[in-house]
Structure formats: C-alpha cells, structure tokens
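In this view, the complex is presented without one of its protein chains, the others remaining in place.
Letters A and B mark the chains in the order given here, with residues in each chain numbered from 1 onward.
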Amino acid sequence: MSVAVHETHSPSDNGQEHRDLENQGRGKQTDAAVPLLELRDISKEFPGVKALDSVSFSVWPGEVHMLLGENGAGKSSLMKVLCGAYRADSGEFYYKGEKAVIASAADAQRLGIAVIFQEFSLVPYLDIAQNIFLGREPAGRLPGTIDRRRILRDAKKILDSIGFDIDPSIKVDRLGVAQQQMVEIAKAISQNARILVMDEPTAALSDRETELLFALIARLKADGVAVIYISHRLAEVFAIGDRITVLRDGRRIGEVRPADATPDQLVRMMVGRNIDLSYPRNFAKAPGKLLLEVKGLSAASGISDIDVVVRQGEIVGLCGLIGSGRTELARAIFGADTITAGEVIFDGQRMNAGPDQAARRGIALIPENRKSEGLALLRSAGDNLVVAALRKLFPTGLFEPPRAFATANDLIQRLRIATPSPRQPVGLLSGGNQQKIVIGKWLAAGAKLFIFDEPTRGIDVGAKSEIFALIDRLVADGAAALMISSEQAEICHVCDRAYVMREGRIAGELSRHELTEENIVRLGMHHA
Amino acid sequence: MTDMTKPVVAPPGSLVSGDLMQLLYRLSAALLICIILSLLNDSFLSLGNILNVLRQASLLFFIASGLTLVVLTAGLDLSVGANVALSACLAGTVIQHTGSPLLGILTGLLAGGIVGLLNGVMVTALRIPSFIATYGMLWVLNGLTYWYMAGETIHGFPPGFRQIGSGYLLGLPIPVYLLLIFLAIGTAFAQRTIWGQEIYAVGANPVAARLSGIPVSRRLLLVYCVSGTMAGLASIIFLARLNSAEADIGESLTLPAIAAVLIGGTSLFGGVGTVFGTFIGALILTLVLNGMNLLSVNANWQPFITGVIVIVAVWLDMTTRRHKL
Partner (left out) sequence: MRESAAASPLRRIPGVAVMLALLVGIFGTIAPGFLSPANISNVLLQSTILTMLALPMTLIIMTEGLDLSMGAVVTLTSLAVAIVSLATGSMLLGLAAAIVVGTAFGALNGWLVAIAGIPPFVATLGTLGMAQGLCLIVSDGQSVVGIPRAVRDIYSATLAGLPVPVVVALIAYAAFHVLLYHTRFGTYIFALGGNREALRYAGLSPAKWLIGVYTIGGLMAGIAGLLMTARMNAGHPTAGLGLEFDAIAAVAVGGTSFERGNGWLFGTVLGVIAVGVLRNGLNLLALPSSLQVASVGFLVIVALFLDGLRSRS
C-alpha cells in the first residue's frame, strides 16, 4: 500500500508534487482549478516557542479537511492565524489563487473564513439573534438602537437554512452545548462564510448530536462550503474526512487521504519518532514492595472504577488518547480533585485529603502544563526548587537562605540544569530546564512516587534523554513512577508495564512483553 | 486576579539582586524628597518635624505591614481602617472600665484578629473575591462602630498607657521603636520563615502552590488574620497617641495604607514585594503629606493626592510588568 505522505518541513521544495496530491485529494464538488484558500510557509513565533513553522496547507471548496495533532502541535495557533486573531510572522495567503492578507478579524471575515472555537464565542445572556449578529446589528429608527423585529426575523431565516428549528429570542445560556454549536454555525453562515474552521466540534456532543452535526456538514459541503475540521478522534476522521493534514510541533508533517491511511499511521505521524532511544533502561528484576494501590476510584472529573497498582522500582505507563482521563486520574491520586468513590492507598496509608497531604507523604505530581501549574515563573529557580521541601529542610519553621541556596545548587548540579544561578527567574529558562526544576522540586521533597504527565512534551531531544535517564535513576534508587505519555514509542521503551485508558476507564493492562505500540493503540482507540 | 502567564523581567546584570535594586530606588526616592523638602522649607529638618514624620510613618506602617501580606497573595483588605476604628473603640472602653491597659491591648489585638479571621473565612470558605468581601466588612464595621459609640468619645487614659503613643525613649518617639520591632518581625516572617516563603509562592501562582503541597486556604486565612491583628495593634497606638477614641478615626486610614503598600513596590497581582518596601512606602507618603503641610498646602488636598498616588503606583506596577510582545 503506497501512502502519499510528506515528511517535510522545508519551505516549498515540492510545489508541484504537493499540488498533484491536492488535485487527487480534493472533494468531488469542485471544478475549480485553484484552491479556495492556500497557506504557504506560514510561521508564527512567540518568545521561546515556534508555534507555527513554515506550514503550508490548502483548502478546496466543498471538502472536509481534517487537521490532526496533539496538544501543542500548532492547531490552535493555525486557527487563530486563519481568523485574524494572530498575525503571521511570515508566509503568504492565497485566496482563490490571489495573494491575500489576513491581519485582522475583518480581513478574515471578508475572505469568508469563520472559526468556531471549542470555547464558544457566544455571550451567555444575550439571545440567539443578538449573538448571531453581534457587531452587525440591524439599525432601528433612533441612532444606536437595534431593530428587534428585523434581527429576530433575519436570525430565524439563517437558523432555518441550516435546519435548526428554534426561537431566536431564547437566551443562549439556556441552550445545550450542541445547540450553542448550531448557533455558532449559524453565526458563521450569516457572515457568508465559505470556509468554516471547527475546533473539536464533537467533544461535548452525544452520538445522536454528532450524527446531526455530520448531516449539517454534509449540507454545507453540498453548498460548496469548505470545512477545516480539527479533531483527535480518529473514528470521525475516517468517517467524514476528505483529506487529513497532520501537525506536530508547529510543523506540517504530512497529508493523506483517509482511504490511504491507517489509524496507527496517523498516530505515529501525530506523535513522532524523534526521540533518542539509545539510553539504557535498567528494568526491575523483580517488582519491589507495593507503593500505590488504587481501588474502584471514581471522580467527578470523569473517571470511573479505576484499579491501578504501582510498585517500588517500576515505571508504569499510563496511555490512552487525549481525553481518556489520564490527567484526571493523576490529579485524583494526588488529591487535587475530589474523589466520589473508591480509595487511594499510598505506602499503606489511605489518602483522604488534598495535595498537601499527598506531598507530605511522598507523592509528586509533575503536571502537563508546567508553566501554569508546576512553576511560579516570576520566582527564582532556587525558590521553585525548595518550595515543596520547606517543611523537610526547615523543620523548625525558620527559613535559612544559605541552606536553601545550597540545596538548590546541589540539585542544579545533579540534574545539570542550565541556569546562570539559582537566582535566575524560572520563566527565563528553556522548557527542558524548567521541567528539570519541577522534577528537582520533588527530589528535594523526598518524594517516593512520581506522577509524570507528558514529561517530555515541548522539550528538545537532548533534554528528553536526560529526563529519562533521571527517571531511571530515581526508580533504581527505590522510588516509583507513573508516567502519562502520548508518545507510544517512549512508553514501550521505558516502562515496565502500562495501563491503557479509554473514556475514563482502564481499558487494559499490558505487561512488559505485551507492551507494543499496536497494543496500546488497539486498546485505546475510540470505537465508533 | 493572578495571571498564570505573568511576564518575567530579566534580572539586572549586577551583583545586587532585582529586589534589592527596587528597594534602593525607593530609598533614594525618599532621600530625594527629603532633600527637596529641606531646600524648600527651613523647618523640615528641625528635630520636632523629623520626629513627627517618623511617628506618623510608624502609625501608617503598622496598618500597611499586615496589609502587605494580604496584597502579596494578590488580595486586598479594604476593611483595615474601619477595623482600626472598631478595635480602638473597644479597647478604649475596656481600658476605661477596667483601668488595665494590658486588658485593653489584648482586646484591641483580639478584636482586630477576629475581624481578620472573618475576612479570611469569606475569602477562603465562602469564596467571595477579597476586595468585595472586605469592602462589605468595611461597612459592617463602620456601622457597628458608629452604633457602639453613639456619637460619644472616650478619652482620658492612664498616663502609662499613653506613653506608648506619645512617649519618648532616648529622644525618639516610642512608636518608632515599635516600628523597628515590627519591621524586623515582619521582614523576618516574610523572608525567614517557611510560611513567608509559602505566602510568596501562593501570590506568584496559587495553582502551582497548591500542586506543590502548600495548604493555600490556610495560608490565606493566615494573612487576613495578620492583617486584622496588625490593624488591632495600630488601634492601640492610635489610642495612646490621640488619648481618645472616636468612631471616625478609621475613615482616612485605608487609602494611605494601600498607597504605602503600592509605593513600596508590592504588586497588586501578588508574589512581589517586601515589608521593608512598605516601610519605605509609608515613609515616602508621610514625607509627601508632611511636605504639603509645611508648604501650607490646604490639608484638604491630602485625600486627593493620596488617590492620585494610588493610581500612579498601580499604573507603574503594571507597566513594569507588561510583556513586550
């Protein structure tokens, strides 16, 4: 089976090949010779991170173009560039073959681009009509007033055109999520959108509502409207997608047609293989004593009936697709979210309080969003390193800066954290070094169970190996690790065994010899 | 109102840390004001005036020091002025009825502390934003104080007690010694105890603080209690200084206290600031107001100037933290 996949990120070196593929992949409704919208080498950079790196991408009328990628891949940046909220640093836009500029919301609107974000841009206490026509209200008799009758009438017309039968004077906060989404779509249609960008549209919908949405998308397709559909639900991708583009780390990894690809392939494209697998991993010969026991755990955050064990000396993987409940499980174990059923037993003791109890007893959480949840960016590296170990280092309550400094220095040496001094504000360090500080924080606290949530996301290859070597040393010294990761190759290489989650539950457990990428994907797939 | 992605300012390349530089700037500003005032008016440098400034600054500092801790957690306590008034009136009553200054002092501290505790409960357990909760408390306290005093004044306290506010020791007013003591205690608490470190962590990023095992609610409760207790302490000094207690003594205290905290470099958004900075802020504000007095500027201008200073101080705080994107 040949798969037309482009593993490319150098600027326009394969223009003709690219276009040939496009001609193969576009939807059947078009006889246009030129794409509706084309992006060439669009880049967007923020201090410290390249959100979009020379992304090229095109959309044809009447096609459903799937955009796949994990968190941080650049999907939301791409959306924001498309709707004019961000201005691209470099690259070009072509609308129907002609060069165009998208520098503001007005520009995007003029080109007929409408974006429907996951967090809707609806105003809760205004009614449907007002939301649809926000900023474009029909004028009433007195200057500044709104013609209520006309706005309701016009809104009803739009709603009818997409098959949504509802009274437009209802306030939006009374609507369910699916209905609010319809309002968003109506809003886009009312702006004569010819390109609709939808961000995870089915995330909060029931199966029935999803069907209705797909029917609506089919209608839009028939009208020649193009839909850029962002999702990580592979089943949908294969159900309604005409073409699939995969993003990773801000780069366009490749483009395929659903008929030519397998889910496994897509996952691999999304997650990538650029890791150094040469570091040694000393697997535990025999499992140590039981450290963590989770029985029947359920939480309001969306996990149910979880049974998990972790022993000393092990690295246990926690896999599953985005939204399967891995982070929620991690937080529930750490006490950050309230438990509704079941129990967590750590080192023989029942855990029944919040994160302060967990930290005190030796559980560590290294969160996925290290900047917003793992570090105080304003404070120094030293401050961040000792913040969880204060009671341990200073049992009398008196804080001695020299000792804190020395402890921080020691950790900086041991972990090889690249910082000019412990006084450096943590916000100025690189991602890899920031992550080391978060880990170092828990080392200082003497943690025995380390829960990692995507420990190597957003970290360069060199730092990744260092972090794995570090985790290896930790468990060799008697600690245990529970590692959430979307990079299946890493899990397979590093973990003693792994649990796979699906829709808030444990779908299965894989022992060392069962631990293969295929098995992980098989257990974790969202079955349609 | 803590912004998780607060911009980070690069540290200066000098030997001295960023915080210390900020304090030095402010100290030099204070010095500059002194120089200007001494040039503009002969009586500025007179002993009487200097001691007066020091004493005024101390009174302001007592209130502002506790408030500093609250602001460090990105909160605000608008009830401090009213707290001082109520605590003073209660303490004054106790002294008059029992003749014991000690009981009065304890009453004042206790009253202040209880108010602080109530504020803390509203913020942590009831989850009411601090500025609204303390604003409501302000009016409750105001009302209670006026009702309790029923328009009367309490005066005439034992001379020994009055020494606390009006007495001198080795030529310096006693409040100044108290200032130094509490400056030391406050600085020690903030910089040299683990609770102080945790308070800074909570202010810098409450979510990360919680996920690092810091009991955030308990620390918030603590800072509001301290703020209230310091207001109670201030009420005692006021009582001793004014030798009287009236319902309205708290009216003009809150705004200057906030101004002192802000001028001192403590950020409204949390995580940045020092007690020593607040001391300098109190000094600067007192110098400005003192200068206005010496230059015979109508005293009625003081609230106006204080209001302007608060706005300017916040604006400066925000612009120095603004991300250059």
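Operating definition for what follows: contacts are C-beta pairs under 8 Å (C-beta built on N, C-alpha and C of every residue); 3 or more make two chains touch, one makes a residue touch a chain.
Because the structure is predicted, anything quoted here is derived from the model rather than measured.
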item	value
Residue of A:Cys83, A:Ile102, A:Ile217 or A:Ala359 in touch with the missing chain, whole complex considered	A:Cys83
Among B:Thr145, B:Gln197, B:Ser212 or B:Thr274, the residue in touch with the chain that has been omitted	B:Thr145
Residue of B:Val70, B:Ile105 or B:Met122 in touch with the missing chain, whole complex considered	B:Met122
Touch with the omitted chain, as defined above, among A:Ser56, A:Gln109, A:Gln181 or A:Thr419	A:Gln109
For chain B, residues in touch with the removed chain	1, 76, 78, 122, 126-129, 131-133, 135-148, 150, 247, 255, 258, 268, 298, 300-308, 310-311, 314-315, 318
Interface residues of chain A (partner: the chain not displayed)	83, 85, 104-106, 109, 115, 121-127, 130-131, 134-137, 140, 144-146, 148, 166-167, 169-171, 174, 179
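As a convention for this text, only the chains that are shown with their structure count from here on.
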item	value
In the complex with chain B, residue positions of chain A that touch it	46-47, 334, 336, 354-356, 358-360, 365, 367, 371-379, 383, 386-388, 390-391, 394, 397-401, 423-428, 441, 445
Contact footprint of chain A on chain B as seen in their complex	4-11, 17, 191-198, 200-201, 204-205, 207-215, 271-272, 325
